[in-house]
Structure formats: C-alpha cells, structure tokens
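This part shows chain A:
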Amino acid sequence: MPEGAVRSVMPLLPILFPWISLLAIAIFRRRALRLRLWLCFAGSALSFLAVIVLLPSVLDGKTYYFKLASIVEGLEISLYVDTLGYYFSLVLAFMWMLCTLYSISYIDHKQNRYFAFLAMCGSFLIGAAYSRNMFTYFIFYEMMTFGSYPLIIHEETAMARRAGYKYLVYAIGGDVLLFFAIITNYFWGGGNVNFDQWGLPTLAAASKAALLTIFSSYIAGFGVKAAIMPLHGWVPDAHPAAPSPASALLSGVILKAGAFGIMRVIFNLFGIDLMKELGVHWVVAVFACITIVLASVFALTQDNLKRRLAYSSIGQVSYIILGLTMVSRDGTLGGIMQLAHHALMKACLFLCAGVILVRTGKKNISDMKGVGYQLPVSMICFSVCALAMVGTPPSVGFITKWMLGSGAMEAGLPVYVVVLLVSSLLNAAYFLPIIYVAFFRWEGDEEGHHHPALDFNSERDPLMMVPVVILALLVVVVGIWVTVPGFPLSLASRVADLVFP
Partner candidate 1 sequence: MSGAYRHFPILMVTIPFFGAALLPFLAYLRRKAVPWASAFFLAISGGLGTFLVGKIPPGGHLSYPLGGWEPPYGIELRVDFSGYFLMMAVAGISLAAVIYSRRYIEKEVEGGRITAYYVLFLLMSASMMGFVITGDVFNLFVMMEILSISSYALVAVTGNRNAVRAAFKYLLMGAPSSIMVLLGVGLLYSVTGTLNMADLAARVGDTGYREVLIASYAILVLAFMVKAAVFPLHLWLPDAHSIAPSPISAMLSGLVVAVSAFAVARITFSVFTVHAWGLVGTTLEALAVAGAAAVLFGGIMAIYQKDFKMMIAYSTISHMGYVVLGITALNPEGITGAVYHILDHGIAKACLFMCAGNFIYRKGFRKIEQLKGAWREMPWTCFAFSLAAWSIIGLPPSAGFISKWYLVYGSVRAGKVPYAVVLLVGSILAAVYCFRVVYYMFFQPAKEGDWGERLSEAPASMSVPTWALSLATLFFGVFSYLFLDSLLKAAAQLL
Partner candidate 2 sequence: MNLWHNFHYAVAMVLFCVGLYAVIMRRNIIKKIIGINIMETSVFLFLISIGYRKGGVAPVHVEGLDPSRMVNPLPQSLILTGIVVAVSITALALSLAILLYRQFGTLDVNRLFREEEEEAG
C-alpha cells in the first residue's frame, strides 16, 4: 500500500458506472432505443460525477488506494488515485460524457455495438488513469486498445476497414514493445513497477544498456499511441474513418493515454533525475520537435477536414512529449496542461466536423464555402477552437504555449521556442483557411452575390450542439480563469511541484 494513501472503493466507482450502459444494452437489446441510449449516457455521466466527487480531497493532497488482486509478491492489480492520475481521469471522464451525449443523435446504425464498446473503453481508460503500477496500466490500456477497434470501423466502409487494420497492426506492435519494456523494467527494477514514488530507486542500480533498452521500449511502445513520428501511421487513417465523436475521443483522450503512459514512465518509474543522467531525453525531444513541425506541414496538404485535424493532433500531442523532455518545471507543467487543453480544443473541432458532415454531408475543406452561414453556431465554436490552437489569447492554447516557451527558456534551450513559433505559424496556415472558406466565401461570391443569411434551423439538435458549445466555452473560460481550483493548472502545478521539489 502506498504511503499515506486511504484505502477506499471510491476509485472503483467511475470504472464500474459505465457498465450500466452494457447492462442497459443487454436488457433492452432491440427495444426502447431512446431509453437505452439515455441509460448509456447516464452511465458516463455518473462516472464523471464519481470522479468530480473526489476533487476536493485530491486538491487537499489525499490519495486513494484500492487493491483488486495481488498476483505475487510485488506484482498486484490495484488502483491508486494520485494527482496525476486524477487529472487524467477528470479530463477523460468529462470528454467521455460529452461525446456519449453527442453520439446519441450522431450514431444512426448499430447503436448497441457502438455504445457498448464506447462505455467499455471509457471504463478501461479510467482504470488506466487510476492504475497503481505499470502492470495494471498495461492491462487496462491493452483492453482499451482493442475495445476501440469497433469504434474505428463503425462505418464499415472499405476505408474504415483499412484504417482498422492499420490501427491493429500498429497497436499490436506497440503493445508488444510495451510488454517487453514492462517485463525488463520489472526484472531490472527489482520486481517493482509501482507509481508510488518519483523515480524507482532500484532502477538506478541497473546497467546503462538495460536502462536504455527499457526506456526506448517504453517510448516506442507508448509512442505508437501518442503518434510520435515515425509511429503515427494509423492516426491520419483512423480519424477520418471513425464516426466524429469517436474521432474526438481518439484525438482527445486515446492518443493521450500514450502520452500519459510516457508521463508515468518519466515521472514515476525513471524519475527526472535518472532520465537526465541517462541523457537520452533530448533524443525524444528531437523526435517530438520533428513531429510537431512535420505533422503541421502534412496538415497543410490535406483537403479532408478530419484528416487535417488528425495531423494537427499528431503535432499537438507531441507538445506534451516535448514538454516532458525539456526537464524544466514550466515545461513539464505545460506538457501536463496540454493534455487537458488539447483535449478540449480538438474534441470540439472534431465534433464540429461531425456537425458539418451530418448537416451538409461535406468532408472536404474546398467544398465548405459558406458553411459558416449554414451552421453559424458550430462554425463560430470551430473558429474559437481553431484560433486557440494557433495560440491566440485568451484561450487554453495560449496558456500551453506560454508555459512551454517559458519552460524552454528555463531549460536554456531557446531552439524549442523557435519550434513552437514555427508550429504556431503553421497552425495558423492550416486553420485560418478553413475559417476563411467558411465565413468569407460563399456560393456565387465571385459574381458579387451578397452572403447568405444566417440559418439557425439546422442546428436545432441540442444533443449535438450542447457538447460543442460547452467545449468552445471552456476553451475560453479555462484560458481566462486559469487558476480556478480544479482547472488544469491547479492540478498540473501540483504534479510539477512533486516532480521538481
């Protein structure tokens, strides 16, 4: 049992609540469609509530612990809520709730399969966030990986199948690497892969070759999920193929599961000091920088909106990796905050893309002339998030970039600032044209026609609009009132304080 932790079943509740959805699906099967779907939403909402309930005590610095099973001495399946895990669970439970709500009206066929796997993945992800050790994390992570396959191929088009296949190939490769990393870590770490501490003392005694093997296997294993180039291949295919709420979750949360794993490795298993001593963090940082720039360049060339967003995600998730490997307090803080901030922005963008797809049937940016007048609310939300991605204040995107830049200066590496600026520029280059096409072009604009009137009729579906608006509002609100307790900064700075005492 970790030091100072309170034994409690509280961490188990958010993992169990999503299973209400499966229960509902099993009971009703083909009857009572609306009720069935609302019960699915209830499951995810309850799960979010169960996470929120823990907030005050986590802010007090309390930790919770719950043992599920002990395999052998030193190897157990147990839950542990510390600030970092709680932070991730808060983000993902919130995203999950909103996306489930959105899915109710978005998904129009095979609802049972979709919602069942959606709920299962949510449950596993919260389990992953609350894992006490890498072993438990791997178990939940792997189940989540395969559970998200049906979400990706939900449309069952040829493209979706191909994307699903690619996803599996990458996922299996990554998981095998991860498995190898955990085993070697367990062996050379003296039979301990727990997250209770900030750096395993036993690991420091291992040889450098062993440490390098472990570290690189971890980074490569999680790098597949976190889409570090050149391991990103599945992302640009999976996102456009999946239904929009599922892509929002893929980008917003599932990619982050990889980044979160890397956080656990760097903070809890290796510890900042050991990583610094190992001296390979800059290699990872270089990969992250390359990813940040290249992904933005690739994004420029995409005409498919969701594909462009997918490339954007690849770049943005690498911000997290870059922040972690800067080895400075502010950089770490920025990296951790990016996890939540990017989730808010990117989920909103994908959900807007979903609205566009459903209401106008348009996938490509070049076809989206005047779409801002057809769907004003969603396109305004889209624009807000797009600008936030570029880094315009006041928004969450600005906060992240500020923190990362400050971290780079603190670490004495202004070159990272240059990378961030180039990336912002490229972000602007691929996001602004979308806004331009949506609002400043319309059918017949070249013949001098006046722009069409704003049309609010097609945005009457509250199930789809509420999540979009909430997310867009949060992007601004969290960007302004940054320091409110419970917002990303408050939690992230606690973690950063622990990592850099």
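Here, a residue touches a chain if its C-beta (ideal position, glycine included) is under 8 Å from a C-beta of that chain, and two chains touch if they have at least 3 such contacts; residues count from 1.
Selection criteria: all candidates are chains of the complex that A comes from, given by their letters.
Just so you know, these numbers come straight off a predicted model, no measurement behind them.
**Q** Of the candidates 1 or 2, report the single one touching chain A in this complex.
**A** Spelled out: of the options 1 or 2, chain A touches 1.
**Q** Looking at the complex, which residues from chain A come into contact with candidate 1?
**A** Residues 69-72, 77, 138-139, 142-143, 146, 153, 156, 161, 164, 168, 172-173, 176, 179-180, 183-184, 186-187.
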